[in-house]
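Here the complex is missing a single protein chain, while all its other protein chains stay put.
Lettered A, B and C in written order, each chain numbered from 1.
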Amino acid sequence: MPGTIVFGAAETARTMPMPVTSKTRGVFAIAPTPFQVDGRVDFDSIDRMVDFYQAGGVDGLTILGIMGEAPKLDSEEAAAIVQRVVRRASMPVIVGVSAPGFAAMRSLSRTAMEAGAEAVMIAPLPSLRTDEQIVSYFSQACDAIGHDVPFVLQDYPLTLSVIMTPSVIRRIVEENPSCVMLKHEDWPGLEKISALRGFQKEGSMRELCILCGNGGLFLDFETARGADGAMTGYAFPEMLVDVVRLAGSGEREALHDLYDAHLPYLRYEQQPGVGLAVRKYVMMRRGAIACDAQRRPGAGLGATARAEVEFLLSRLARHDPRARLD
Amino acid sequence: MPGTIVFGAAETARTMPMPVTSKTRGVFAIAPTPFQVDGRVDFDSIDRMVDFYQAGGVDGLTILGIMGEAPKLDSEEAAAIVQRVVRRASMPVIVGVSAPGFAAMRSLSRTAMEAGAEAVMIAPLPSLRTDEQIVSYFSQACDAIGHDVPFVLQDYPLTLSVIMTPSVIRRIVEENPSCVMLKHEDWPGLEKISALRGFQKEGSMRELCILCGNGGLFLDFETARGADGAMTGYAFPEMLVDVVRLAGSGEREALHDLYDAHLPYLRYEQQPGVGLAVRKYVMMRRGAIACDAQRRPGAGLGATARAEVEFLLSRLARHDPRARLD
Amino acid sequence: MPGTIVFGAAETARTMPMPVTSKTRGVFAIAPTPFQVDGRVDFDSIDRMVDFYQAGGVDGLTILGIMGEAPKLDSEEAAAIVQRVVRRASMPVIVGVSAPGFAAMRSLSRTAMEAGAEAVMIAPLPSLRTDEQIVSYFSQACDAIGHDVPFVLQDYPLTLSVIMTPSVIRRIVEENPSCVMLKHEDWPGLEKISALRGFQKEGSMRELCILCGNGGLFLDFETARGADGAMTGYAFPEMLVDVVRLAGSGEREALHDLYDAHLPYLRYEQQPGVGLAVRKYVMMRRGAIACDAQRRPGAGLGATARAEVEFLLSRLARHDPRARLD
Partner (left out) sequence: MPGTIVFGAAETARTMPMPVTSKTRGVFAIAPTPFQVDGRVDFDSIDRMVDFYQAGGVDGLTILGIMGEAPKLDSEEAAAIVQRVVRRASMPVIVGVSAPGFAAMRSLSRTAMEAGAEAVMIAPLPSLRTDEQIVSYFSQACDAIGHDVPFVLQDYPLTLSVIMTPSVIRRIVEENPSCVMLKHEDWPGLEKISALRGFQKEGSMRELCILCGNGGLFLDFETARGADGAMTGYAFPEMLVDVVRLAGSGEREALHDLYDAHLPYLRYEQQPGVGLAVRKYVMMRRGAIACDAQRRPGAGLGATARAEVEFLLSRLARHDPRARLD
């Protein structure tokens, strides 16, 4: 329970992480929420998982996103998870605060920022349709959480069924100075990155950090298109870090060689629905979490699927020893 | 704040209301949530509103539904509203506990039942599509809230975009003994009532209370089709009570005369989106609440619309003096 | 078969009907497509139906709309129906040419205009989401049918799930001079009429004819908001004609007295899905068509529903003798 956590001391000890701004670069891992077999939150695994990401070299963490099963938590659990992650992490933490209404969004946002998060992430309500509805939604969301709270705009049409054109994103960015980052998860989305960077070049949009999602399925080209990095939950965050680094140093062939070796498994992990089960299974096999359980409703991983995953990892391990699990 | 409410005494004083079962009959008013102009919950108006419904002769109250702006409340506000309504009402209270996840649904359901509510109401998640997904969702929801908590199944395709066939409703009713009532809000829905009553007649479905929604737009025929009454938020609950009574006593012409007099305004109130603004405005004009404000995002009522409403009420008042407002 | 119809003579005899322009006013009836019991098009009933509408005093006809079961026709049948209606009618005919692709839209549009139709009607594809997609769709549609063909923009979110804001409608109107009319069928839609008329008043949008649909469910107020009339399929087109006339002459009480008398039945006919069955049944009872059959998939009208309709008509007949059927 959040109330029983002694907070002050841990907070004092914590090194101040980098703030999240429109100049942020690198890899933010989308962290799952570890559960025990009976569905309770596994707080010990949260610590292990944070350490796992830290060891993997990521630049920050994003928690309580869709892949973090955030809608399956009640408000006290969400608060407790934020506090636990922030205490453990020495890197910036972004907290998903998407909610059916602004009151719940404000509550969680306040909890997150008070606990030491650096920013929040907001997805549009699935019922939004017109450009005006979308733009006005984010303006009202900013009023709700406070204009001093940096926020990440999540653009994820496949799951949310809300389509934001580049112009709509530009309007949101221009009207809300606290919008510092785009979690780019349109699909297909390469042209959208080019369009947004084109807006900046022509001076019609200010600077904006763009981190890409979709499990990394196009990360090999997204950096070349102008993305600043990745924000996704791929179970080998080290690969994401390497790809972004190789993009920065211009080592294109090495980048694609590494990326292509991961792609057969990455594609398997990137399936909607069952993907989270795959990801949690591999994170469990890698020791990052104790148990791959999901809360209901959640897809399990059958024996055949598990064998397929192991087969893919064994093939991957020939190229990338980090995939060797045993 | 819920913590500051002294609870024990009021609870003791409260007469035990009728339980909500599959034999429940009559009119349950869907209550809006009164807000102040600045968006805070108006607890004083909650008391006035409960008294208003009680004076109108309704048999019970349903709170925190879609029309109650439930998704715009945070969890503490929702709890405080439940407690306030239950303390004031001497009739049974049903609490909407629909939520994106089962943890939040369980929390609110527990809060509601502990505060003295008689039942909860659950709508399907808008993302559900197949028969199996819908049936399994309600089975998991029952596991979450506890099989001892009576619940109302909400069938509202227009807003939720989930279509439940009569067979699916029957499966949910048969598999979950705690399902005591259907809030019937399909549109069109007359044949669905007949189909469900046909299931009961042929012995393939147990008894089930059916109360109808949709602002009362077909209540004149729904009772004849076999509905047990209404569960809707029409701003003249007295009319709903009269119609259900006249249906019971077989006074068909009187029923339609009364109903038809209300229909021009009723239809205006039943518009999606703007309907709640109309309803709150008229409830404010009738003295049931102090202020017709909605939380954002919420549709306001322009001057022309207000004049149209006043005009409709003035015409209604020629037939039903209860619509005389001045 | 269209090829066997001798065309020239009938065409010559036909008086040139009024063109459809942005100055058009009045009532255009949305005509159903009469079928025989076995599903074949009933061409004889087409003639009877055209005469029925003509006797009812409507100003024009709209055929092959959604209510006309247009998607259930193949291209030869659609062409034959257009030709039959145009030959019989001495008033302007608008033809629905909505199609999944522009090639089929162009084919039917050409057929319609060559047969003597005055304009076509185009609904947006249900998959359109963003403002840009919608605006660009209508621009491409105009390219397809030809910029010289007057067209009616159909705005029907309830069925098409495409939401067009007033600004988007203005862009379509401004970018496409051949857009002469809006079939207004948003729900709720009163404020949209006011917004569009506001655009014209402030000079940001040119003149546009607005005719209202939705079965007439708000026609009593739509004219006062600035609509030029109705375009809907209500089975008593005479009432629509009367209401528009009374609105023009400022007889407000008489208008509402007549309208309110029709509303109980009108609301019943306006149900989605089953509504067309009700309408065809009443048109058959009134002698306008020989048979109320729909093509599959189509909702039938059960015995109870038929009795409900007869009851509503008998009550209506006390106020409006045109509803007396026997």
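One rule holds in what follows: a contact is a pair of C-beta atoms (placed from the backbone, for glycine too) under 8 Å apart; a residue touches a chain by one contact, two chains touch by 3 or more.
Quick caveat, the model's predicted, so the values are computed rather than measured.
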{"item": "From A:P19, A:P272 or A:G287, residue that would touch the chain that is not displayed", "value": "A:P272"}
{"item": "Among C:R106, C:K183, C:R225 or C:R267, the residue in touch with the chain that has been omitted", "value": "C:R106"}
{"item": "Touching the absent chain when the full complex is considered, from A:L190, A:C212 or A:M239", "value": "A:L190"}
{"item": "Missing-chain contacts mapped onto chain C", "value": "69, 71-77, 100-104, 106-107, 126, 136-137, 140, 143-144, 295-297"}
{"item": "Sites on chain B contacted by the missing partner chain, in the whole complex", "value": "129-133, 163-165, 167-168"}
{"item": "Those residues of chain A which, in the complete complex, touch the missing chain", "value": "187-188, 190-191, 194, 217-218, 220-221, 225, 256, 259-260, 263-264, 267-268, 271-275, 302, 304-305, 308, 315"}
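Definition applied: only the chains that are shown with their structure count from here on.
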{"item": "Rounded Å distance between chain A and chain C, as computed from the means of their C-alpha atoms", "value": "49"}
{"item": "For chain A paired with chain B, centre-to-centre distance based on mean C-alpha positions, whole Å", "value": "39"}
{"item": "Multi-partner residues of chain B (at least 2 other chains)", "value": "none"}
